[in-house]
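I am attaching a structure below and will ask some questions about it afterwards.
Heads up, one of the protein chains got dropped from this complex, but the rest are sitting where they should.
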Amino acid sequence: MSRLRGLWARFRARRIAVAGLVVVVLLALAALGAPLLAPADPLAQPDPVALQNQPPSPEHPLGTDRFSRDVMSRLLYGARVSLGIGAAAALLAAVIGAGVGVAAGLGSPLVDQLLMRGVDVALALPRVFLLLLVLALWEGAPAGVVIVLLAVTGWFPTSRVVRALVQRLREAEFVQAARALGAGRWGLVRRHLLPHLAPAVIVAATLDVGNIILLESGLSYLGLGIRPPAPSWGNMILDGKDQLFSTPWVAAAPGLALLVTVVAFNLVGDGLQDALDPRSEK
Amino acid sequence: MTPSCLTPHLSRLTRLVFCAVLASCATPEPRTPGSATGGTLVILTTGDADVLFPPAGAVTTSADVSGLIFSRLAELTSDLNTVDDAGFRPSLARSWEHADSTTLVFHLDPHARWHDGVPVRAADVAFSFGVYRDTLVASRFSPNLAAIDSVTVRDTLTVVYHFARWYPEQVYDATYHTKVLPKHLLDTIPPARLSSAAFGRSPVGSGPFRFVRWDAGTGIEVAADTSHFLGRPQLDRVVWRVVPDFGAAVSALLAGEGDALAIIPQAELRDRVRASPDLRLVPYASNGVAYVAFNLKGRRGQGVHPIFGDRDVRRAIVMGVNRTAVVRSLFGAEGEVPVGPTARAQWIWSDSILQLRYDPREAGRLLDARGWLTRPSDGLRERAGVPLRFTLLLPTTSRARQDAAVLVQAQLRAIGVDMRLEPLEFALFEQRSAQKDFDAIFQSRTLDASPVGILQLFGSEGARQSNYGSFASPVFDSLTARAIAAPTRAAARPLWRQAIGTLNDDAAAVFLFSPPFSAAVHRRFEGVSIRPDEWLATVAEWSVPPQARLPRDR
Amino acid sequence: MSGPDATPGGPLLEIADLRVTFATGDGVARAVDGVDLVVEAGETVGLVGESGCGKSVTALAVLRLVEHPGHIAHGSRVRFEGRDLLALADRDIRAVRGNHLALIFQEPATALNPVLTIGSQIAEVIRTHQHGSRAEAKRRALEMLRAVGIPDAERRADGYAHQLSGGMRQRVLIAIALACRPHLVIADEPTTALDVTIQAEILELLDGLQRQMGMAVLLITHNLGLVAERTRRVYVMYAGQIVEEAGTEALFAAPLHPYTQGLMAAVPRLDQLRERLAAIPGQVPPATAWPGGCRFHPRCPFAFDRCNAEMPPLLPSGDGRKARCWLVEDEAYRGTGVPAHRDQQGEGGGAP
Partner (left out) sequence: MLTYLVRRLALAAVTTAAVVSLTFALVHLAPGAPFLAGAEGRFVPPETVERQRRSFGLDQPLGTQFVRYVANLARGDLGESFSRRRPVADVLGDALPNTLLLGGAALVLSLVFGIGLGIAQATRAGTWADTTLGALSLALYSVPSFWLGLMLMLVFGEWLRWLPLTGMNAAVGAPATWAGRTFDVLRHLVLPALTLALVNGAAIARFHRAAMLEALGTDFIRAARGRGLGEGRVVLRHALRSALAPAITLAGLSVPALLTGSVLVESVFGWPGMGRVAYEAIFARDYNVITAVAVVAGVLVALGNLLADVGVAWADPRVRRR
């Protein structure tokens, strides 16, 4: 715990990273509070003939799309998808990566070799192609499946980092001492390794969120993510693409939202990374 | 066929032959800039062709390109009269006659040549028919040829079609679905390999344009056959350029990167074309119809559907959909609400066909009467605890259908019906529809010039085919059977209209929209007319006056 | 000892009131704080001090190589061959660096670019300053490699730093430094990173080349032993300042400053990489927090009240030597190396 506290203290000293965190928190609040904040129902079509493709106005701060739906409201609800999938998948990937890393780090050399060579191969798999393939072939995968897919194809780097860390820790005095005192493997992991691994895993997960959000939006843009009419930022851009030249705001707004979100997560991730390993500071 | 019927064609034919003779006499020499013929038509298309072997081509670009490279025995004229022989003009066949009620004899034009110089002969026609019907080729047109027993060669220039029975659309079936293929280039290829043969990448036909090149994913070019037997086309070249994104295609057109676009469905894009000083919108009758078909049987065709088995519920749903609003929203003022599984391009279309009007109050009353009552919590209906909920299957590839589905979803919600959307990518969508594994399905059809296709969609016979909703009505079946046998359009029209009326009355489907067909064509082209079923059918007559030519017209 | 290229009318290098500050998170560090130093043509001068005393920064400042956040204070002067190096345009100072005035760095392991060939790094200097042809530069580079005793120079020239031993690398660095026949070489701890036997070889090489080329050398080291054998004069530096300046013989005979005394007592050991001085308690304070008064007073065995209160100037001791210590004014100290007040204090302390 004290290691996490130390991480937080060093993180707090980085003003730009804290700014990123503030944006992330605001976005999360906006996503959670979408029903309260949104000016309109994101699915409501007040008048698809008269009110379609309205430019931004006080009533519709970001205009309306071609179904007369309020873009602002859809943006807020879309945040739930992007943030939710991004956070959940990154977390899951971190957990899987940590698990495999610990297993490889503590396991016998054979287990270690097997796992790490497997990771070598997995890292060389074309991730986007495989995701595209699976999501296109099994059309209409629910959000849960998308999350699992993104996580299952994304934990490899984390496992390497964790394994290296575990191998270092394994030789550390306090771990050796605990071993000598007869600590069981699981007790060792829980009591001695996890506290040391937690910061690194948190950093890896945070740095991954932005990446996953981008990936998810790309899949949605190809029509493979969240199903319409439910808004996700990727499918909103897809919606707006056909009328890019006549009503650019429909596609521009979700893109900017993605940009801001991913920048914020990357700032937090960079800040955490620097806090974790001050030498890496640029 | 009586000679009187042929007279008008003959006069035109002589003119054409005269032209052809002139053209063949004049040695093809480099044209001067002022010459009457010349010009390049650049067509923008959102998809590349798949294969330029007409029996196998499955996409519109392939059909468009093949249409210019290959020719038929006879061509449908622009009013799309598929019933009377007067609806056709000569092409490879300069004349034809009905020897008896089941025998149709075509006389080929002796001047007709393949692009490699070999003359077109009766054997080519018979060979082509064989290819289209060959199960190993597996052409999607083969069902259209079911009524033709055989095709035989009488002499080098005479070919005979033998029908199983008499019906008015014999000429249509004999000529429309098949393009004549060069036997001398294809008869050495095993039938199973024909579709994949190199021929499909560099075809040789007898149409007004010959194939020049095809850059996969980028474009296709054809050039005028200057020694064509019907006279050389006015234009020198036609080029298709692939622009996969529709919005980008319109912008490319506006930027002068292309000359023509077949269809511009969205109103705001049409407005942009209209505002351009260089472009002209050429509206033509739509031959497309999109509809939500209800599955009257249970899933996979078993039993009766719990919701759609009830005619009143179907009627309520149809009345709950404001089709005009959907069409306006999707296509603007030019969109059309279809009167049934037909479109304005078909000669059976009439605004007077019986339809259910948009009437949400009546819809609500009907649903109440059938026991589907609104629950106060969310305003949706249920009966005995079962919610009034169904899933609409639709393909992700169709923007318009997805958009329409979203609009209809909101409208049905207003009358308490909970319609869920299940967008599927196309292969999956087709599979699920063929298995009848759906509640309701959003179909879209490009209609033939002949209305007989309607039977496949809603006739009892069609239940094996594209009548995915298993709609069955003896009244509809008998009316359509009589319509098909009616000897003239005048006799057939009321029967077709009545049949469609029964379809509407039974609420077999929500006939949601006919996309407006408007081509955008550069103003420098003259003589532009569009035949609704094949928008490039008359392209050989389009021209560019010398003074209006652009650098690319050269 | 006077070199052939000595510029008449002034010393070869004259540093006056050199001040270098670094802006750090903990405040301003005055790494070099008013250094005066002179090197005559052809002579070898020593600059001695513990690490952190500012001697390396002095060397860098001479060639204006102090990097951000370091800053050479206004008013500092560095005259070399009659020109004020601190006032030269960038272009002109570059023409001096590595040409008439060359630096040899402390760490042969890191002062060579690992990704460029040895030969090209020598030739590059030659071409930069003498604008010869590529082939000519290459020929000269090989010549230099041979001159510094690199066997198989042709092959080595196409090799990289990591393929050489530490001693060989230092030879290469010497070759680069001397490639343009400089008038002054500033050698900053040229042998510290090497093991003992190699150290001697390198120093001998340097001596030999100096004799051959007649250049002046400013030898910077923490090792008084090196200085004793080969310099005429020595500057001792502590906490950013020169604390003693003397002829080598005189200095070794009788070091004036208590710090110098400490240095000598520290038995410089060649094999010792770290330059901790066992004989002097404590360590050099951080440059951001020099003590008030005499900067050595917290560690000085002889410190008295005045040392705490007032910084001594470099005080002349009559025989041409100077020391920054109030004790220089103490006759007894000058004679014995033990300050009078110490005796008094000791007596006083001893007596009840």
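The chains carry the letters A, B and C, assigned in the order they are written, with residues numbered from 1 in each.
Keep in mind that, in the parts below, a contact is a pair of C-beta atoms (placed from the backbone, for glycine too) under 8 Å apart; a residue touches a chain by one contact, two chains touch by 3 or more.
Everything numeric here is computed off the predicted structure, so don't read it as measured data.
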Neighbouring shown chains of the undisplayed chain, as defined at the top: A, B, C
Touch criterion as defined above, residue of A:V49, A:L258 or A:L276 at the omitted chain: A:L258
Residue touching the undisplayed chain, where the options are B:A36, B:A99 or B:L136: B:L136
Contact with the hidden chain (one of A:L36, A:L110 or A:A124): A:A124
Residue, one of A:A38, A:L51 or A:L222, that touches the chain absent here: A:L222
For chain B, residues in touch with the removed chain: 40, 42, 48, 50-51, 53, 56, 58-60, 135-136, 138-140, 142-143, 192, 195-196, 200-201, 215-219, 221, 237, 239-245, 248-249, 251-252, 255, 257, 288, 397, 425-428, 430-431, 434, 443-446, 456, 465-466, 550-552
Chain C residues touching the omitted chain (full complex): 60, 63, 65, 67-68, 90, 94-99, 102-103, 105, 107, 110-116, 124-125, 128-129, 160, 162, 173, 176-177
Positions on chain A where the hidden chain makes contact: 120-121, 124-130, 132-134, 136-139, 210, 214, 217-218, 221-222, 234, 237, 241, 244-245, 248, 251-252, 254-255, 258-259, 262-263, 266-267, 280, 282
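By our rule, only the chains that are shown with their structure count from here on.
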Computed distance of Cα centres, chain C from chain B, in Å: 92
Approximate Å spacing (C-alpha centroids) for the pair chain A, chain C: 55
Inter-centroid spacing, chain B versus chain A (mean Cα positions, whole Å): 47
Overlap residues in chain A, where contacts from two or more other chains coincide: none
Partner chain B, residues of chain A touching it in the complex: 43-45, 48-49, 52-53, 66-68, 136, 139-140, 223, 227-229, 241-247
Of chain B, residues touching chain A in the complex: 245-247, 250-251, 266, 268-269, 272, 325-326, 328-329, 396, 399, 402-403, 406-407, 409-410, 421-425, 428
